[in-house]
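Here the complex is missing a single protein chain, while all its other protein chains stay put.
By letter and in written order, the chains are A, B, C, D and E; residue numbering begins at 1 in each of them.
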Amino acid sequence: MNKNISTFIGCDSTFEEAEIVVFGAPFDGTTSFRPGTRFAPGLMRLESYGLETYSPYLDIDLEDYYVFDGGDLELPFGNTQRVLDAIENFADEIVSAGKIPFMVGGEHLVSLPNLKAVHKRYPEVSILHFDAHADLRSDYMGEALSHATVMRRIWNVVGDDKIYQFGIRSFEKAESEFSKYHATTEKFSCETVPSVVAALKDKPVYVTIDLDILDPSVFPGTGTIEPGGITFKELLTAVHSLTGLNIVGADIVELSPHNDTSGLSTAVACKVLRELLLTILA
Amino acid sequence: MNKNISTFIGCDSTFEEAEIVVFGAPFDGTTSFRPGTRFAPGLMRLESYGLETYSPYLDIDLEDYYVFDGGDLELPFGNTQRVLDAIENFADEIVSAGKIPFMVGGEHLVSLPNLKAVHKRYPEVSILHFDAHADLRSDYMGEALSHATVMRRIWNVVGDDKIYQFGIRSFEKAESEFSKYHATTEKFSCETVPSVVAALKDKPVYVTIDLDILDPSVFPGTGTIEPGGITFKELLTAVHSLTGLNIVGADIVELSPHNDTSGLSTAVACKVLRELLLTILA
Amino acid sequence: MNKNISTFIGCDSTFEEAEIVVFGAPFDGTTSFRPGTRFAPGLMRLESYGLETYSPYLDIDLEDYYVFDGGDLELPFGNTQRVLDAIENFADEIVSAGKIPFMVGGEHLVSLPNLKAVHKRYPEVSILHFDAHADLRSDYMGEALSHATVMRRIWNVVGDDKIYQFGIRSFEKAESEFSKYHATTEKFSCETVPSVVAALKDKPVYVTIDLDILDPSVFPGTGTIEPGGITFKELLTAVHSLTGLNIVGADIVELSPHNDTSGLSTAVACKVLRELLLTILA
Amino acid sequence: MNKNISTFIGCDSTFEEAEIVVFGAPFDGTTSFRPGTRFAPGLMRLESYGLETYSPYLDIDLEDYYVFDGGDLELPFGNTQRVLDAIENFADEIVSAGKIPFMVGGEHLVSLPNLKAVHKRYPEVSILHFDAHADLRSDYMGEALSHATVMRRIWNVVGDDKIYQFGIRSFEKAESEFSKYHATTEKFSCETVPSVVAALKDKPVYVTIDLDILDPSVFPGTGTIEPGGITFKELLTAVHSLTGLNIVGADIVELSPHNDTSGLSTAVACKVLRELLLTILA
Amino acid sequence: MNKNISTFIGCDSTFEEAEIVVFGAPFDGTTSFRPGTRFAPGLMRLESYGLETYSPYLDIDLEDYYVFDGGDLELPFGNTQRVLDAIENFADEIVSAGKIPFMVGGEHLVSLPNLKAVHKRYPEVSILHFDAHADLRSDYMGEALSHATVMRRIWNVVGDDKIYQFGIRSFEKAESEFSKYHATTEKFSCETVPSVVAALKDKPVYVTIDLDILDPSVFPGTGTIEPGGITFKELLTAVHSLTGLNIVGADIVELSPHNDTSGLSTAVACKVLRELLLTILA
Partner (left out) sequence: MNKNISTFIGCDSTFEEAEIVVFGAPFDGTTSFRPGTRFAPGLMRLESYGLETYSPYLDIDLEDYYVFDGGDLELPFGNTQRVLDAIENFADEIVSAGKIPFMVGGEHLVSLPNLKAVHKRYPEVSILHFDAHADLRSDYMGEALSHATVMRRIWNVVGDDKIYQFGIRSFEKAESEFSKYHATTEKFSCETVPSVVAALKDKPVYVTIDLDILDPSVFPGTGTIEPGGITFKELLTAVHSLTGLNIVGADIVELSPHNDTSGLSTAVACKVLRELLLTILA
């Protein structure tokens, strides 16, 4: 008898044959409101079996592709820098093997080390950032490393003209100012995605989806609830419009599953995972 | 003093004078994800008193019509066939009395026996099927009788060109193929309802509404949560556009009330019940 | 060391310097379905710190204005009239000081005494009423003072041609008739707000927002769930279109926070509070 | 076909043949913390079918006795006195027919009118009062009629030496003083029940059980949670030790079912109902 | 990189070296009240990591023993007999390999096939049955195979004088009579466990723990809530007193995790699992 393997639905290839490596980064140490995103990848694996592997949107099936699920990283509690190092080392391994690291958070700060691993191989990488929050603060209550500063830290890595933000509906005035000079920021909606995609054709792209871009009516299971987000269909449309891009790294973050006892938010996260995987693979 | 009568709001006529007979079929024995739809009709009766009997959409009042509430069937646990027989017998009785059987599930498999009772009297009956799932599998894990095969079983009864599906957003590839040849299937939305209604004018029609056609933001209380559904207003519009059809049987299924502690999903089910009843009666 | 001050975010001026005085009216004694709105203002103070003070919609910041938070009134249980008197006395004090009373309910009946305090100073005040329910019954189960009669009681105060209703999707037939002669009622949506605003330019206006105007997908935390409401974005648009009006009193009512364990409804209420405050102050 | 009858399990006799008449008093208008007890009797009817009718403690079966379920009273909202009058009138009818009125609350204030109906026929009636709270205040925030004053109001009816309290673990100092002179009060536990029962042999007795006497670990579904209560087994023992008393009226109050989503508290209330019914009937 | 292995904490040996094989039987098809036990083993694996592997009660550590986790069986929905066959086949395999099958339910009916596999090798096996319910009905609503008949079906296999029941607090009168002649039944408590253990020294024993033997204050996450159960400490004491018995098969059933959003019931199930495993292994 074999040991009990647990994967996201349809992500059951070996590491060697895989094009994409999915893994969990169960960290929520800088969350400033309701923590709990650490439980997201574990519960998503279980709940993903409520889904089909076939996408009626794209008319393709995850079972026809090769994705490996590397499980969750074991991360310490109370030491932010050690967590980031562990993630970066793991992502380095994936990138070195010529595969795409696709991380499931955890809070948004985990995007930083995954992006850094990708950036070493693709120094010109651009960032497509879907979120309710700009995450562009220079620090948060004195801390440079925070879910609220992650895009600023990523900007420290990639520089100007590389960050494209969509759906932003919450920031400080100072972040708003910063974004005008150092990023391309669409407030409230995602209508500019197609034109950005056209402009980035053939260039390496990293996609980070903070699921709180969604309206909390469809995604209440998150740490900082911001009413006024986009609908699930709008997010799907945006994801599908990425088809054809050269996506070299990705993440989906900020599901806090216990904050939504109905299971809705976890189901949403699983479906975004499936559709983004298939969009990359198609 | 009289015994305590419990009915859906406004459904308090006698059997004899009633045009429609509402009854509950509290069965969830083939549910493949989160069971619990057996509690739907009992809780809907209690919660329906949070509604008015007057519809501002249709400008008519349920109190001006005659609907009888026959209560819930007593159904055994663990024997699917016996359950289906009990429902069919009960529905036969209603149809024989010249009344419209309007069933409240329970899971979707209960539509099969209700439809069969109707079909005996109206062999040419067409099916209007509102759902997130096509339910067209030939079997589910080896079982022919399943909530995931119910429309296939109904197709076994009514044959080609009788099943019209709306809002479908989840199926296997094989179901997708089957639907192309044996049903009329609108994916994702309900925009073709008016043209189908026009085509079916004067013909007998059975309406089955799996409430998971709704986006789970407004209906998380169901067994298999599928993000990406239609809005409540879109469903209401579809229901109201059935006005004038010769509806000879109906059901509303797949509310799993304990999966949504806020009461939202139960309220939605009650309002769909009121509006569909009034649409038939108008 | 100072005592622990607790306020809605950004509402930390002194009474003297304040333009607006926010206060809580934790009463739900006539609620006919699920009570619990008494907990709204206390929990909103805590949860409002999940928000920013800056509005990206209006591009202004609550920290640049003066709002005083007067805390919650201490109200008895089981005696409706005494509760209404206590609220009216408190609101009188605010109005006498030349400030705008902005009340957070509580159930909708609390609007009556706040409006009465405002009406004494502005006898020609008009009412902008956002709600799912018309609240125009003459009595409710024999009671004249009820959340279901509050607009009728307010009509007793202000008379014909003063009440503008938006978003109404539930009433009795009799209320529907009454509204045709004594109020201006838009059913289901808020599209007429801009034209009403234009008509009321420079006149004193009282704004009452029953948050159940929102679809319960985004606001399940309320006493009587009515599917089919407007979206959060539609409500924000309506609120923002009030800019420039001479708003002399306001309230936000019917959040029942424990009915929604995710915190979504409370977050919605806080954001509406922020945006309405800023709309008045802008 | 018959209309749908809904009763507490095993309470399906006719009024005429019944020894006991059970009815619901869904009132929570003076609740000072979390309201919601109005939903108790309706949900208990549904959930009672998770129980057996046979008691392994008493070795008798509810199906061998005659209990009538009169349903829930229709009570207005926001007018305490009218509610109390409606309950008293209904209880009068039961007492006049020579039957025992057994009320299911609702909050504790509803005990007052039920007791008054019983007292008219049995002026010498004694009260066995099981509760966490003494409920002996002269008024609560100025209100004479309150769940927190109900035993004081009952004392106004029956006078000294008639009230026996058990399990009390919360009161004001003033109540504590009052209880020393006008009631017989056992704090924290129920160990004196057998000696009180012996003393009251053959005398008419009214039993009122505020279920919050239980520790909230087993009964969190109540309006005012008071840790430190008795266990379920201790309450059962106390109830069973009432066997042989001449119980002429009874009530069970303060279940607030929505405050406990697991269904535990409702199951507890149903089992206490069954055991107290059988203890009276045995 | 290796695939993601998911096991109960401390159950990570290979099949070959294991003394005990743990596996999940996610079936709840005959549950008569709230279904949902199918989710128990999957969630217990995740939540078991909140525990230590070391038992301070027994002063031994699960990491020093060999237990294999075989994962969950894939079971069809709606066909009880096929489910039972699949379980029996799997258990046969374990028993044939000379290992102890330790099943995690699912509902109680799954004990039947596991016991049958054990019984083939140990025809004289006795049953220690911990439960709130006697489960001795001859049928339930006409069905022979049911969670409410499972001990009667096991009695069909093992005959008289083999079944020892503890903690039973709910049955029909007929079951009570049956138990007097065909089983050894302790009502309400587990005090006779030590004497039964002494009598069964050296004989093969199967242990089945329906966790609803616990009081629902500590275990609300189950399908049929029966107040009045034993405490967690009493269950632990009973489990520990099995030390030294020749346990040849075991199961733990009836956790319904979604019915308890706090995670308490799942934690209880995990701790009972650890302590029973260690008791067998010690």
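Rule of thumb we're sticking to: contacts are C-beta pairs under 8 Å (C-beta built on N, C-alpha and C of every residue); 3 or more make two chains touch, one makes a residue touch a chain.
None of the values given here were measured: they were computed from a predicted structure.
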Of A:His119, A:Arg152, A:His258 or A:Lys271, the residue in touch with the unshown chain: A:His258
Contact residue for the chain not shown (choose from A:Ser13, A:Thr30 or A:Ser48): A:Thr30
On subunit A, residues whose C-beta touches the chain left out of the figure: 28-32, 34-36, 38-39, 74-80, 82, 109, 140-143, 145-146, 258-259
Residues in subunit C touching the chain absent from view: 1, 3-7, 12, 14-15, 21, 42-43, 45-46, 68-72, 93, 258, 261
Residues from subunit D at the interface with the omitted partner, ascending: 33-34, 168-173, 176, 187-188, 215-218, 220-221, 224-228, 259-261
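Quick note on the criterion: only the chains that are shown with their structure count from here on.
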Rounded Å distance, subunit A centre to subunit B centre (Cα mean): 38
Residues of subunit D whose C-beta touches two or more other chains: 258, 261
